[in-house]
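What follows is part of the complex, with its chains left where they were.
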Amino acid sequence: MTLSIVATDAADQPARTPELEALYRGFEAELLVPLWTEIGDLMPPSPRSKARPHLWRWNALLPMAERAGELVPVGRGGERRAIALANPGLGGRPFATPTLWAAIQYLNPGEDAPVHRHTQNAFRFVVEGEGVWTVVDGDPVAMRRGDFLPQAGWHWHGHHNVSDRPMAWIDGLDIPFQYFAESTFFELGPDEVETRDAPERSRSERLWGHPGLRPLTHLEPAPATPLLAYRWEHTDRALSEQLALEADGHRATVEPGHAAVRYTNPTTGGDVMPTLRTEFHRLAPGTATAPSRDVGSSVYQVFDGTGQVTVGDHGWTVERGDLFVVPSWQPMALATEHGLDLFRFSDTPIFERLHQHRAHADRP
Amino acid sequence: MTLSIVATDAADQPARTPELEALYRGFEAELLVPLWTEIGDLMPPSPRSKARPHLWRWNALLPMAERAGELVPVGRGGERRAIALANPGLGGRPFATPTLWAAIQYLNPGEDAPVHRHTQNAFRFVVEGEGVWTVVDGDPVAMRRGDFLPQAGWHWHGHHNVSDRPMAWIDGLDIPFQYFAESTFFELGPDEVETRDAPERSRSERLWGHPGLRPLTHLEPAPATPLLAYRWEHTDRALSEQLALEADGHRATVEPGHAAVRYTNPTTGGDVMPTLRTEFHRLAPGTATAPSRDVGSSVYQVFDGTGQVTVGDHGWTVERGDLFVVPSWQPMALATEHGLDLFRFSDTPIFERLHQHRAHADRP
Amino acid sequence: MTLSIVATDAADQPARTPELEALYRGFEAELLVPLWTEIGDLMPPSPRSKARPHLWRWNALLPMAERAGELVPVGRGGERRAIALANPGLGGRPFATPTLWAAIQYLNPGEDAPVHRHTQNAFRFVVEGEGVWTVVDGDPVAMRRGDFLPQAGWHWHGHHNVSDRPMAWIDGLDIPFQYFAESTFFELGPDEVETRDAPERSRSERLWGHPGLRPLTHLEPAPATPLLAYRWEHTDRALSEQLALEADGHRATVEPGHAAVRYTNPTTGGDVMPTLRTEFHRLAPGTATAPSRDVGSSVYQVFDGTGQVTVGDHGWTVERGDLFVVPSWQPMALATEHGLDLFRFSDTPIFERLHQHRAHADRP
């Protein structure tokens, strides 16, 4: 380790006399660092994220995944053919934000991604395609466009592609958070998934997918959702109804033209997983959102439509499949001429549970 | 008030000497009662309910309601054409159990039950018929066979029958509980419901009736469910899936052949209302449940099928619409040759929230 | 059972035609009661307690207890030499309010009150005297003037008087609530307490009686407090400090001159027991409280000083040991010329946990 006190001799720093230099060398020898040289970096007036607003284009990302599908086998060891977004502010690490991992995963026809489990919370979101089943604790769960598939920590899971076409989707996890916090456990399972069954509906959905109804066999609150698939038909309908209710004069949207649902754990009504919040947002044609910002970071993927995104001093026109990140406390706004559907995930539950969350919106 | 100490001179009572009699008269004068004469009644080894197991036949109940429909107007003052079950052990009060109210309500074509609100938690369950809309805070909610419609305390509500046929249904409330506990508030609203709209789906269902999805406009836990109708199609499907999963070898039923769901508050995963638990049970043909009992009381209504019910030392063969009560700590069992569907409501949340609940089942 | 529909032919009742009379007789035969004849009693605009405001004088109560000490043995069967307040509105039952039991208990030198346990939550409060130890699950707890001793449901307990003088104290329980709710279990233990030890401090206090400190052996939230004695020295000091802080210009009192503490469960910060709230109030000389009322009922005992109490349309001048009840939703106010110390217990947690609580105070 090289520990070196290099704070500039700024106005609020003591003069670098030989005595002070000697003291600083003593600090280094004893593995000590003074607060007064570091406080500007450690304790800024408001969050100054190292992560930067950034956009990854789907039409750049998907060909990379396809090429990896040709060159890189999937199997034990590497575990997944997943390619992660590396935020340009985070030193080349595969971290979309300081807490969140986002990757495109790709599976060829007939391939298995081997079974394992880990403490990281995970989910899949499908922007296009179908044909892969994720087998969770032996329960095969179909993946189709628009589906959201949560995958709470420490459950066995693998994927297999039963179709004759490759499939790609997005994986979201709290890998960076657990990496810094040092809470990761990981365990290998079988090299192939336990079952080749490919049912329309998983056992999980058959038990849990009925609005407001709970099986009497499972009555305790669970830390993460037992519902393993949130199907597009439900999400789409919920958003359409919000906009229809708004059109009828009822309060149903976040702001005019802006419908949104949160995916929740039916055993608690709270977030699907302890560290991850997931939502789907729909902007009606001609909608512009009020700028807002909050503590913690988000990743968005455009599901459909086109629009303009502003994050801090960055701005992009986005379309299907594009992914962008919103760092902590960066103001963010959306606008669309023809309509825009967006999937979002964030680390907000971490901050809410630790009483560190703040949010601000310019909505009237 | 006449206060009179009349405990028998049982083995564990002090001899009734003149001095003791004088003391007892002194107690009465000062509005005092000794524990030692009352403890046997007040503190039994286990709950000894004053309520009795009892069955009300739908084919006796419904004609009474129809006759009331001819003779008794519905309107301001009487408020509802509702006829309540009066447990034979509860002194002629309209109490199905010490805590629960159950009544048949009846509304003729074109009639309005006027708008009011009260702190009592309520619900409707429909064993047959349709044509009435309940308007809750201005939101019209259709009522159809198999539907469960919760109605949390202190929300404005009225009913109107838009069809050309009368309709009857069951009202369940915590009236007796709040009567003893003395927490009742009541307020009158308009004489007629606010809207004659009769939509297929209420606004509440359009906002809340999507499995695992929550509108971003309503993110706080609510003490009672915001979903105003739990439709039969969902309940029926959930029960069918449990039995199908069981047939495939998966754990999904309470016990062999016994499927059951609890209606829950999507904002918490808990009971629909703070004082009332509501469930639907389905017994496959040839099923017999293990005897069980718990603290608190229940009312069941047969929704479909036939079966044998045993409650304490009572037993009945039941069929569609029949209602029966299970008093606190009375053992209860069900059996059916051809299949049996049952709606149940109970006061269990009271006991769970106050750490007074106990349950026992003879299941292996 | 005689069930008889006797509602007067009031303006809002249907005319009592022969047909209606026949229907009412039919209701009676089928154990049914219409809502429209009962609604005025069942659903009043605000709580109309059957209990009445009432005062029991300590100087009447204590001699009765002393006389019982001469005439009535304490032992197995009667279990306790306890004499309960019977509210004049509650039909001669030993119920201070519809939910609360309050009794004076009396133990002669050398006597044992035998060991038992019950689901009722209980406590003791000592207005004068000392010399009795309550043994809770084998832990002997001293009782002295000003001490509050909670006793959560289903713990073994007995009392023994190790002194050469009789001792009287107040028992508070949720007996009426559990009686109506039918949740009572009761079990007999040994005829004599397990230990004759009479330590200054109980094991419970030695483990739990340190402000803000919790033993690492007990880290789960407990439904009721594990601290078995709240000593007068702490209560007195907390109240004195509130008044001193107020005098120094800091917010510390409920209203000017009115200090108050709530006894709490150190594992949750909430009420000491799931059904009972307990508090101590001190009015500085010259203080008058703002009238207030809330849902649920209370019992107060004057600990020291004198004052004027107003409850509904009743008013009394009170002094040491006097007990009075405040029924649900009755306005209540206190005033004192020379200072007044009061112990209070109530059923408020029942209503708070069931979302039935309302309160109103006229404080500015």
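A few notes on this one:
Labels for the chains are A, B and C, by order of writing; each one numbers its residues from 1.
Quick note on the criterion: contacts are C-beta pairs under 8 Å (C-beta built on N, C-alpha and C of every residue); 3 or more make two chains touch, one makes a residue touch a chain.
Note that the structure is a prediction, hence the values are computed from the model and not measured.
Total copies of the shared sequence across the full complex, per this structure file: 4, with 3 shown.
Throughout what follows, only the chains that are shown with their structure count from here on.
Viewed as a network of touching protein chains, the structure reduces to a simple linear path.
Counting the residue numbers used at the interface between chain A and chain B, over half appear in both copies, so the two copies meet with largely the same residues. One copy, chain B, sits rotated relative to the other, chain C; on C-alpha atoms the angle is 180 degrees to the nearest 5. In terms of their C-alpha centroids, the spacing between chain A and chain C amounts to 52 Å.
Rounded to whole angstrom, the centroid-to-centroid distance between chain B and chain C, based on C-alpha atoms, equals 30 Å. Inter-chain spacing, taken between the CA centroids of chain A and chain B, is 43 Å. Along chain B, no residue makes contact with two or more other chains. Every residue of chain C that touches chain B in the complex is listed here, in rising order: 1-4, 11-14, 17, 19-20, 23, 26-27, 30-39, 42-51, 54, 56, 60-61, 64, 67-68, 71-73, 76-89, 91-94, 98-99, 103, 118-120, 153, 175, 177-187, 223-224, 274-275, 295-297, 327-329, 347, 349-351, 353-358.
Of all the residues in chain A, the ones that touch chain B in their complex are 203, 206-217, 219, 221, 225, 227, 230, 234-235, 237-238, 241-242, 244-245, 250-254, 260-269, 272, 279.
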